[in-house]
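Here the complex is missing one protein chain, while the rest keep their positions.
Let's turn to chain A:
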Amino acid sequence: MGLLSDPNRRRALISLLTRLNSPICVVCYMAGVAWFMGLAFEPFTLRTYMSENAMGSTMVEERFPAGERALTTGREFSAHKKKAGGMPVDWLVKTMQARGLEVFTQRFSRKLPFPDENKERYMVKGTNVYGILRAPRAPRTEALVLSAPCTPGDSNNQAVGLLLGLAQYFRNQIYWAKDIIFLVNEHDLIGMQAWLEGYHHTNTTGMDWSPLQGRGGSIQAALSLELSSDVITSMDLVLEGLNGQLPNLDLANLFYAFCQKIGVLCTIQGKLQRNDWDSVSGYSHSVQTMMLMVMKQASGRPWGDHGLFLRYHIEAASIKGINSFRQYKTDVTTIGRLLEGMYRKLNNLLERLHQSYFFYLMPSLSHFVSIGYYMPAFGLLAVILLLRALDLWVQLVSSPGVLSVLTPLVISHLTGVALYTLPIQFQEMAVEQFPVSETEAVVLTAIGYNVFLFIYIGWRVLKLVAVLYLAVLLGCTALINFSLGFILALTLVPVAAFVTPHVPKVLSAFILVILSPACTLLFSVFFFQELQELPVSFQEGWLLYLSVISQGILDHFLYGSLVYPLIALLVYPCWLLFWNILFWK
């Protein structure tokens, strides 16, 4: 314990750290960013491999034959959907019963806190229809789920058709050891949330649903299928779930292995992987793929219907069929074989998927970066905060009085609470007074809460507390949702490190606003659109930004997403403390 007990060495180390504080901070920041960018460089990543022994190689031939019949069923579904003006419940029940499944329905309704941009209404009502294929010779303790959403219009008809086709094919096989639940959910995530809550007897979000009449045991894995065309060119895998939670990497490995076996092109984030990793364009392609994943994970939204399963410890992923301008087309029979193969492998599982990583980033579908490799990037950013805190502690002459720090902390948090609760309350009032759309009303009331606070206490004490608070907050966020923690760290750590009352006020105020969570979100929206190769103009970008904020608030109320309360109640008061320090007199 030489460092902690030898006073000479301690004094030397501490004086070194205080003398070289700013250079070390700058070096750490650049090292953190460089480390993060280096994660996409292929030699630094690992190839994906199947970790679960039960899903290892089995000599199985997939034999799903009925692709054409599935497409016909899909066309029937589309016609009945148009006739019913929503979910054709009776037709679905009859069709599933004809295929030998035990069919049940669930009705649900939810009052939205404010009208959704797309739907423009307050009350959402719907029905979920699901059929259970009972395992012929096994006890009914475990289940797998295959779901397809019932979207209005022309999308996802083929998905429902393929689901029903697979149901018929699976019903004739004898090797199923787990029950398979075929679920068609209405209103995407809202219906899925109602079904999951009903299945697990929880009611965390205040939704109204009728109890489920039939169950299948504990769900081991789930796949959500989205298919809107008769032929496809590639299959896209979507992994990001609610609050940035990801399924076990083995599920992605399973998908990739089967795509290789069957010969289907597979993509992640809509991007095909390239072989030229040593060229600049190849490297930037990997970086774009990884950054798309980071942005999607940081938003905390579920990016497919599978996103809500993860909270219940069920590994789930969404598979999307994409039809683009490529020469080689894959038909529905092949997709059916792919799904059949995946489900046969999942059937072999003896316990839940737990062997592979739960925390990872994927610069391409065949390479991944695990938590041990990407955490040091965040760690380097957090070290800056700790160095600053140490520097401030050494400069403090007297021991800090606890009471004097409480006042700005309490006031900042009360402002955060106001930001959290008042936009919903006031948007109704704002809509009556001004001719703006509901989402704009919500957002503008939120932005109008920047308060200038002049408190006469020692700014060093406040900065020490604020820096430590930010470090703990970012650490906890990075553990739960690494991408969100890293993006917040990238923008807030420089703010925390350089702000003092002695820097030039106007320039620093401008930089502080640019690096605030609100502006970070604005830039992220534009950056996200660039990454997806769909750049937007400033007007469209602003509207997209407002809709992202309102969607975030809606996600929090509907599914319990944590991003909005985190930003409003914890990150924003922290930023406000630094604003206080800048304007301290």
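Note that a residue touches a chain if its C-beta (ideal position, glycine included) is under 8 Å from a C-beta of that chain, and two chains touch if they have at least 3 such contacts; residues count from 1.
Basically, contacts and distances are computed from a predicted model.
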Choices "Phosphatidylinositol glycan anchor biosynthesis class U protein", "Superoxide dismutase [Mn], mitochondrial", "1-acylglycerol-3-phosphate O-acyltransferase 9, like" or "NADH dehydrogenase [ubiquinone] 1 beta subcomplex subunit 4" - which one is the UniProt name of the chain not shown: "Phosphatidylinositol glycan anchor biosynthesis class U protein"
Residue in contact with the excluded chain [from A:Pro7, A:Pro23 or A:Pro504]: A:Pro7
Omitted-chain contact residue, chosen from A:Val27, A:Met123 or A:Leu479: A:Leu479
Option touching the unshown chain, where A:Trp393, A:Phe498 or A:Trp542 are the choices: A:Trp393
Touch residues of chain A, complete complex, unshown partner: 4-8, 10, 245, 310-311, 313, 352, 354, 358-359, 386, 389-390, 393, 399, 468, 471-473, 475-476, 479-480
